[in-house]
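One protein chain is absent from this view; the other protein chains keep their places.
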Amino acid sequence: MGKSCMTTPLVEVENAQLHYKVGSAASAMFGLPSVVKAVDGISFRLNAGESVGLLGESGCGKTSMGRLLVRLEEVTGGSARFDGAEIADLKGSDLRRFRSRSQMIFQNPFDAVNPRYSIKKTMAEPLGNAGIPKSEWHDRIVTALELVGLAEPAQYLDRFAHQLSGGQLQRVVMARALILEPDFVVADEPVSMLDVSVRAGVLNVFRDVRDKLGLTAIYISHDLALVRYVCERTIVMYLGRIMEDGPTEDIVREPLHPYTQALVAAVPTPKADQSHDPLPIGRGAPDPRNPPSGCVFRDRCPKAFDRCASDVALPQKVGTRTVACHLFDGAV
Amino acid sequence: MPEASASRGLVGRIFGPLHLPVGDNFAVAGLIIYAVFAFTAIFAPVLAPYDPTEILYSAEYNLASDLMPGEEGHVLGTTSLGRDIFSQILFGARSALLVGLTAAFMVSVIGTIIGLLSGYFGGWVDTVLMRLADVAFGIPFLPFVIVISAFLQPSIWNTVIAMALVLWRDTARVIRSQVLTLRSRGYVEAARVSGSSDMSIIVRHIAPNIVPLSLLYGSIAIGWAILTEASISFLGFGDPDSISWGFMLQDAFASQALSRQAYHWFIPPGIAIILVVSAGFFISRGYENLLFPKLGR
Partner (left out) sequence: MSEPLLSVKDLSIAYEIPGLDVVAVSNASFDVPKGSIVGLVGESGCGKTTMARAFTRIIADNAKITHGSMMFDGQDLAKLSERDMNALRWRDIAFVPQSAMNSLDPVYRVEYQLGEVLRGRGGMSRKQAHARAIELFEMVGIETNRLRDFPHQFSGGMRQRVAIALALALNPKLIVADEPVTALDVIVQRQILDQMRELQRDLGISIIMVTHDISVVAYICDRTVVMYAGEVVEVCDTATLLSEPLHPYTMGLKNAFPDIASAGTGTLTPIAGAPPDLVHPPSGCRFAARCPFAKDRCRAEAPVLKQAAEGHTVACHRADEAVSLRARAAEPETWEKVA
């Protein structure tokens, strides 16, 4: 399978759903919630080379969506396609090829690497799985480590995870994800566990590598500033649904969805004299077990009106973006 | 691995890589006891002055029965039937260790495999296996062994089989928990994403973290197995053809050794059982320290 042609999107998600059963038959009888809808009707397309941020707070389903795209989970409804093929249906050699083309960068580097393995062994695992001849391993590993900015990579080969700093180890995690030269990478909050002065370095590496290899990337984060630094397009999620989808700059400068407006207003900046106005959002936290009827955001939305309680807000095109909000019903 | 105590050194360097718990003094004592009994069991025919089942006669064709220790060269005296007690003790080590180690091995292996499959694959495999474990939990152990011995012939191997059929339940549950935890670790998921097969993940990432736990439960199982075998023999359901410590106790009991104050008959096997079973628990304590070093602080 070579690289896809430009007209077919590389990743195509249509009304994807990931529902978990919780509780027992008995608790369902008592009216307690029996399903957690981690992802509930997500649709978007990614063209080759695009970088999209999945932005949202905890419980919004962004991590679940990322896991669906690398087949750590399988959709319970709807479809998620990679290069035209349904991800959840892949088998055998097709599945193996998918695994070498689609990779994940994990959040906690110290959890993502087997503490008993040397760095060399960690990096060799994907090579072994893909059937790369052993003679090529050393060079490939060294190249990958250089790619992520680890100077003199040979010194890391025999070290173990606990001997590296968080920043170094996260680069190794990235190198491992890139060693098979994938087309598509899902980065799950890759810098949230790192020290702040180290984050910049790792983020820069991510950007450079993505540009150099022409990767298609999904960057999962709850931090709008980080998403803005890395992605030209952002999808804002809330309780398993998409609230807004469009160019990052537009979304930051002029957020359309009330939730996005609250998110943008909430981000603190490293400048004194920030606005301390109260956020335009109700208190309370999203509960994936018990989402409100109609629009999932309506119980915290300052602009909710009667339609919001009865009808689910479907994504609609508004200019360069897609917004799921009844305020834009009938908008061009 | 946590820092070992002074027991590290030559012993530690030889046995360390084998995952033997040489860091704890008790565990080392347990290992030494095992070593002594193992030696005894292996070399029993050489060490024992007499055949344990041989009925002996003293001069003048009299039954050499109920001799006291020291009389006529019998270190621990003789039984009412004229058998040498010391030889019986030495040969008894054989059945104890045979039963103990075999049963422990089977319990450990069966429990680990079931726990591994259950925890890793989940779904209906997990449901079926864990319901099986629930059944095993519901079976009263000693009566079950007695029933098996009654149906099949009373023999050492049937005791071992009965134990293997039931005792895997604890190990399976614990291993399953550990596997569930490991399965959600980042590096296991990373392995899945890089295309590792299930077998490869189990062998490379999960098994190495499971083995110490298996050994822990296995060493506990040795103690239980030996006690069980002794109990079965004492109750009269054991193998009549092999001399085990339990059998000796039963023999002594039937001959009313206590009322005759023949302490030299039933105290030695009792002590032997206590020593070997305790050794098993000491060793398991060592594994516990290996696995959960923070408990000690």
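Here the chain labels run A and B in written order, and each chain numbers its own residues starting at 1.
Convention: contacts are C-beta pairs under 8 Å (C-beta built on N, C-alpha and C of every residue); 3 or more make two chains touch, one makes a residue touch a chain.
This one's a predicted model, so the numbers in the text were calculated from it and none came from an experiment.
Partners of the chain left out, restricted to shown chains and counted across the full complex, are A. Of the options A:143, A:274 or A:293, the residue whose C-beta touches the omitted chain is A:274. Only one of A:29, A:225 or A:309 touches the absent chain when the whole complex is considered: A:225. Here the missing chain is touched by one residue of A:199, A:233, A:298 or A:326, and it is A:199. Along chain A, the points of touch with the absent chain fall at residues 57-58, 165, 167, 195-201, 203-204, 222-226, 228-229, 252, 262-274, 276, 278-279, 281, 283-285, 287.
Keep this in mind: only the chains that are shown with their structure count from here on.
Rounded to a whole number, the gap between the C-alpha centres of chain A and chain B is 52 angstrom. Of all residues in chain B, only 185-187, 189-197, 200, 204-205, 208 touch chain A in the complex they form. Residues 70-72, 95-96, 99-100, 103-104, 106-108, 111-114, 116-117, 122, 125-126, 129-130, 173, 176, 180 of chain A touch chain B in their complex.
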